[in-house]
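Removed: one protein chain of the complex. Kept in place: all other protein chains.
So that you can tell them apart, the chains are marked A, B, C, D, E and F in the order they are listed, and the count of residues begins at 1 in each.
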Amino acid sequence: MKKVVVIGSLGVIVYYLLSAFVAIPFGADIIKGVKEFYLQKSPDDLKVANVVTSIVVNFRGFDTLGEVTVLFLASTALGSILYHRRSQHSGLNPQRTSVEASAIVQTGAKIIFPFTVILGAYIFIHGHLTPGGGFQGGAIIATGFLLMLISYRKFFIKHNALTWIEAIAGSTFVILGLFGLIYAKNHDFLENFLPAGKLNDLLSGGIIGIIYIAVGFKVGAEITGILDTLLTVKETGLDPEEN
Amino acid sequence: MVITDPVYFIALPLLTAFLLPLFGKIYKPLIGIIPGLVFAFLAYISFDLYLNLVPGKPIIIQMAGWAPPWGINLVFSEFSGLIVTLITFLAFLVWVYSYNFKKVGFDNSKKYFTLLMLMVAGSIGVVLTGDIFNMFVFLEITAIYSYGLTAFYKGRDSAEAAFKYLLLGSLSSVFILLAILLLYKQVGTLNMADIAVKAQSIDPKMKSIIAILFFVGLGIEAEMFPMNGWVPDAYSQAPGPVAASFAGMLAKSGIYALIRVFYTVLEVKGVFDLLLIMGLLTIIFAEFSAMRQKHLRRMLAYSSIGQMGLIMVAFSFNTKAGIFAGLFLMFNHAIIKTLLFLSSGFLTYSTKQKKIRDLDGFGKIMPFTSLMFGLGAFAIVGLPPFSGFWGKLNMLVATADSNLYFVIALILLVAVVEIVYYFKVIGRLYFRQQHKDVEVHNPTWNAILAMSILAIVIIGVGIYPDLITDYLTKATNELFDKAGYIHSVLPNLSLN
Amino acid sequence: MDLFFIIIISVISLGAVFAIIRFIKGPTASDRVMALDTLSVMLIAVLVILGFLMKRYIYIDVSLVYAVLGFIGVITIARYLEGGI
Amino acid sequence: MNSLVLLILIIAGGALLSYFGHKINKILGNITVFAVALIIPIYWFTQVDFTETVSFTVSGFHMELGYNMYGKLFSMIVMILSPLALIYAIGYMKDQKKLATFYFSFLFSILGMTGILMSRDFVSLFIFWEIMTWSSYLLVIFLGKDVQKTGIKYMVFSAIGAYAMLMAIVIIYKNTGSMMLSDYFGSFAGFTLQTKLLTGILLLLGFAVKSAVMPLHVWAPGAYSNTPMAYTSVFSGALSKMGIYGLGFVVVNLFAQANLEIVGYVLAWMGAITAVLATFSAVFQHDAKKLLAYSSIAQLGYIVTGIGIGTELSIMAGLYLAVLHAAFKGVLFMVVGAVERQAGTTDMNVVSGLARKMPFTFFTALIAIIALAGIPPLGGFVGKWMLYESLINNSNFLMVIMIFLSSTAAFLYCFKFLFGLFLGQQEPEFDHVKEASPVMIIPMLLLSVFLLVTGAYPGIVFKYVAEGMTNLGFHDVNWQMSVLTNAWGDSVNVQHVYLSVVVVFVAFLIFITWRGYKHSTKISTKDISSSGEMIKPEDNMTYAMDFYKPFQRVLQPILKWKINKYYEDFGKGLEALFDFMRRIYTGNGQTYAVYVIIFLAILLIFSKSIFGY
Amino acid sequence: MGTKVSKLNKFTYTWLILFLVWLGFTSTFAFAEVVTGILLSFTVAIFSYNSFTYDGLKIFSPKRLMYIVQYFFVFMLALIKANIDVAKIVINPKLPINPGIVEFDSKLKSPFAKLILANSITLTPGTITVDIIDNKYFIHWLYVTGTDQETTYKEIAKQFEDILIKIYN
Amino acid sequence: MQEFLTYSIYGTAFFLMLLGLYAVLMKKNLVKIVIGLTVLDSGLNLLFVAVGYISGGTAPIFSPAVVGKHVIMTDPVPQALVLTAIVIGFGVTAVALALVVRLYRKHNTTNIDEIKNLKW
Partner (left out) sequence: MNYIGYFLISIGTIFLFLGGLGILRMPDFYTRLQAGTKASTLGAMSSILGIGFLQPEWFIKTFIIVVFIAIANPLSSHALARGSHKAKQMPFLKDEKIGDAYEAVEEKLHKNQKKEDKK
């Protein structure tokens, strides 16, 4: 019964939505909107080769601040959902599992880990030139940490360090935004106040590059924290008193 | 210091949230103190900005140096500014209430305050932004906050509640995104004022599908029947102040989004009739369910849904009287429900089950908290001389104004139901013998302060509603004046 | 795009179809992961080839990232299978 | 400052002072209450300027306070009865806890009533109405008995009434654009019939609940008997009159003028039925409180009938009875309170023969009962006389019969009340009973004196009633201090009746005392035997036991018909429905997600009809 | 493993390798890029040099480099041979296989050598390293020709291990 | 050709969304529900990218090969939005998994039908 209802409803929904989307033919360039402006301003004014990036970090940089917040929020929320108090219990760090990874995976992980960090950094440093960006770069760095976490039962990440990175990187974003209020031409939040540079140069795009680096660090630290929390959960049985 | 830029409402809490862990490393109590200072400051500047607002001249802030529609903009108007002021005020009170959050330990209070800061930034963002996608981003911030803090306490069924919320919240974001995508492909812009201008040319069928997607997506956030299954669970499982923030701030930003979209962005014929019907169904199912609850918090949660339904009904009239009443109801619901949740936090402190039955005779052993709860109950059911009465009266006048007599009858019928279940609790609190010894958790001084301030507001507005009616009227005019909104955001646009 | 590359991509696609069939058939989780791993390797190759054809350097970066993510993904699942997570 | 505002502030301040006084200590609290009880009426009688008005605009609504003669009449009831009850309460509530709450609520209900009677607009009327309701609710559940049943029942009925009124108010506002009563009255004639009926009947419904008109009376027996007696005297004596006050101006001001007297007739009939049924119910109560509660309902029935008929004489009768009822019911509830306090119970099957132990109480009870029963020479007689006259004038003979029937039956419960509590054999277990304290006796005596005086000089009351009636459109009401005129032009000098009846009264007193002695045995219930069978201690042999058993058997079929049960069944049905409805919240998150999907699908399917593209 | 390698040695080696990787990524010698790369690889090397290598720069001695080249060719040869074998099997409609898991002991001590041996075995079609426990290799073999350790060692590992011992031990 | 592309690409995206939604609505296992959510998200993200595509357009990047020439570029806006949507989806998924862990510990099952202590 439930199945019939669900399938029926899904059928209806897909029918209507698909018919709506088919009305926008694939590949058709039917609208003239803000995108024309972005395609023009991005290389000319901002000197950013990647228009997606200039949208993400400049035109719609406020969204990206929101996104950074979402990740920060998710990692904090995760912490509050799966908190554990290592230091207060038994004095030992909890072990993730009883099955150790094979020796060669461990050796391989050691080699690949720095490689992924360099790759991630490469991506967020070149965020304004290539399809990547702070999020992708940060995520790749975090997967490097994931590799270490799953390869070693006793690989522990210093949350202290993560905290510092997160805090500094996150506030860099906001403070850069606030600098815009003071130093930039229109005195707007998140407005660029640095020289734009030359198109396709590493040092181009003004604050975009710095923001992406900050975002990269923050995202890397946050996803790493999230993964660590998810993988290292050990119940302490203690519940904060309810109120 | 007068700050004229509403971006601080978002930037400051974000900055604080990012830096809070560092403050904690410097000196642990800063974790609690800094958010308070920030909230106080935000409340101050919001009052300052709002009171100095020139009518018809909302503060429009552009981001990153790009004027709308190219860049994202914030609109601090009589309407959005009112909600922001309400949110900052409540945020400050919630902070005051939970300042002594010692019981949960340092680590958790750090997370708690961080999440609280982010939630305030998120819900203010929803209200201030002039960009539809940006609104989605901020809605997600508030959503994730809720998932995280709903599941804050272990031992309860909090994870279950949070998971349900997450399930529905995810569906909500899918529908909102689909709507935004369709809309973008139709008008090529994401700025709400710009969409409002261009939306007239959208094919009506396409428009109706976009409207439905928004309606369902935002309806979930606004606690609309039949998509509100998450509400009672989340409200009843979250920590007291968090539940208060759900009712006081989150639900407000959800309904704000719904209203903004259908009043300003997308003008769709028929949507308000739909809103009326769904609002009525929301009221009926919620209040009737509330009637049969054995758990205090669940009862309050269902009652909240009912209030949200009432607000939807008010806005569905699409008249100034309706908007005015809706705003009044929003104000009341925010203030009163916050008080109810805050006081219920201490009432149910020592009972694991949080059953209403366990509250017998608490009026004697916890006089202040019970009094606050009683006051809240009196106010929420609309008894004079408390602020709830004026909201209800204006609501009924607006309903009569729209010639919907059967709606009046229904609202009043439901109000009787409301009275029954709230007065059952009051009866137990004050006029029953306490049946067993319970450990008394009297509120801390700061909780007393927070609740007292709310009580004063409730009584103050109840005795002299004109404290706020002027502002509500201004907000009403702003929301009703779509052309004015478009003109302020896009001054160079020639409307023909 | 000349004939050579059309043939190349068609042949690889045919191989990919086999892999997809294996992915659908299973029968075990390991089989599916393996099929996915194979598919991702094929995809990396195709991405590089497409990048060459379209003269877009970016595709190389993408395939590199894809390779890293694919690898770590498989290791993660493998560790999950052996109870290491 | 405006004297009306000051009056409100004085009462509110009195409430707060009493609250905090009792929070600090009992003596201080009692002193405060006493002072407040004196200050309020003194201020009202000496300082309030009844021509003054005050108006203000709140939340866009124009509000105005100001007395008229009609309101003043009812205000007098409040201002005389309430302070006496407050003073009585000092004695009555001596051993109770939570006195702060008690006096606070008490004074707030006075505030509510005072406000109602000076409201010239619907908003203030409703606000004060609600204040009155919730403060009296707090007193209904004050003792913690039957909180869920009685309390909720009272609140539900009050809420239904209040909200009916509120609905009427907003519809009126929609049609007139004003909240002023006068604007409503003024433009009523121009309304459509539908609006006339809708607003008028909704208002009537609201007032009828407070007047305990059948079938809206079911809250009353429980509420009246559950409340501390000190307050019940006000509750039944003054608070219920707020309903009468409203019924009066609605029926007379609106329907009578709009050629819709039929509404008044229906109301009159309901009042008559109420009077009959409530009287019969009163007869069979063995708890004196319940007896008085039903009796109150019955008396209110007479008053409603008088108001409903809507002629000059009938309204005069109704209003006169309203004043008298306040006085004698005030006394009687105080009496029962005194008995309850001194003897520990008000069950007439348990307590008996207290006349000698509590002579003052007995005396006041006697006076009040005579007034109540409508026996000459006291006021009740005058009121009934006028009521009969007005009914006969309008040829409502059936109603005359009904009222007469209920008046006759009222003798039965009056008799039972007196005998049950005061006459008959005094049981040894009540040997210790003493007369109530002077704080309680004095208010009772004062009210009795009022009853005696108005018996001889009903004109004292008529004066104010006639004044009040000017506001209902009756501008030259004839009344004389001691002369009643009937429909055929005969007139009766009340003083003659008064004197002659005093003789009868004395005889009656002797008769009932003799009868009481004859029927009761002098033997203690503990050591009697009959026909060789030992009477067990639980066998109740008191006089009031099965007082009207044969009569009860005759009326069995009528009494079986309990409207209360219908309400309860309805309530249970609703609860079952609610329980069923909330099953929609299954607890399964996935189900909720399915709802969303189904809802979306439905909206899409019907998108064309919803959005009409 | 021979003599102990200094930290500085290890660090320099790591720095160098990572910088080369960076150069590979950017494929440019633009000043800003190079400086960024030097700084970045320096930073990453700080926290990863200790696990990234055991031998440090020693690996670059000419003798070892020669062996590495030799290993490369040996491996390629084995790879091509094995690939053809497996291709034959896959295409053959009868699927002539005889699978099983076999074991042998290895003399290698360096974890890197072990990894290279295991990867070489895995990469050559027909064999997969299932696990290494201490010095014991467990190999899934597509076409088992013998289960005794000597046969398996000779067939699977000997040609690689001989060279690896020279490089790492 | 145009029509075929429209249907096949949108169809793929919708198929993914449908698949995800079906899992969310019908699968009993919490983990599968979460996977369903991610599949739903990826279908949606694909739809975003597909809608932003413009025939013959290249990625909106002014690399040296493109600068100065007249090229059609795909709509960068949906691509920018989808990046945001992906990150948000990731955050939500992480929280969802954490909740599943909590639920599993408390109820010792991942069957959603057995996890309903809170109802009515």
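In the analysis below, a contact is a pair of C-beta atoms (placed from the backbone, for glycine too) under 8 Å apart; a residue touches a chain by one contact, two chains touch by 3 or more.
Small disclaimer: the values here were computed from a predicted structure and weren't measured.
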Residue touching the undisplayed chain, where the options are E:L18, E:A78 or E:A118: E:A118
Missing-partner contacts on subunit C, residue numbers: 4, 8, 11-12, 14-19, 21-22, 28, 30-31, 33-35, 37-38, 41-42, 44-45, 48-49, 51-52, 57, 60-61, 63-64, 67-68, 71, 74-75, 77-84
Subunit A residues touching the omitted chain (full complex): 95, 98-102, 104-105, 108, 111-112, 115
Interface with the unshown chain - residue positions in subunit E: 21, 23-25, 27, 79, 83, 86-87, 89-91, 95, 97-103, 115, 118-120, 122-123, 125-131, 133, 136, 138, 140, 142, 144, 147
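Note that only the chains that are shown with their structure count from here on.
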Given subunit B and subunit D, the chains that contact each of them: A, F
Reference subunit D; chain at largest CA-centroid distance: E
Relative to subunit B, chain with the most remote C-alpha centre: E
Contact-richer chain pair [A-D vs B-F]: B-F
Cα-centroid distance, subunit C relative to subunit F, in whole angstrom: 20
Between subunit D and subunit F, centroid-to-centroid distance (C-alpha), Å: 68
For subunit B, residues contacting two or more additional chains: 133, 137, 140, 144, 147-148, 151, 154, 159-160, 162-164, 167, 171, 178, 184-185, 190, 205, 209, 232-233, 289, 292
For subunit F, residues that touch 2 or more chains besides their own: 21, 24-26, 33, 47, 51, 59, 61, 63, 77, 81, 84, 88, 91-92, 95, 99, 102, 115-118, 120
Subunit F-facing residues of subunit C, complex: 54-58
Partner subunit F, residues of subunit D touching it in the complex: 582-583, 585-590, 593-594, 597
Contact footprint of subunit C on subunit F as seen in their complex: 58-59, 61, 63, 65
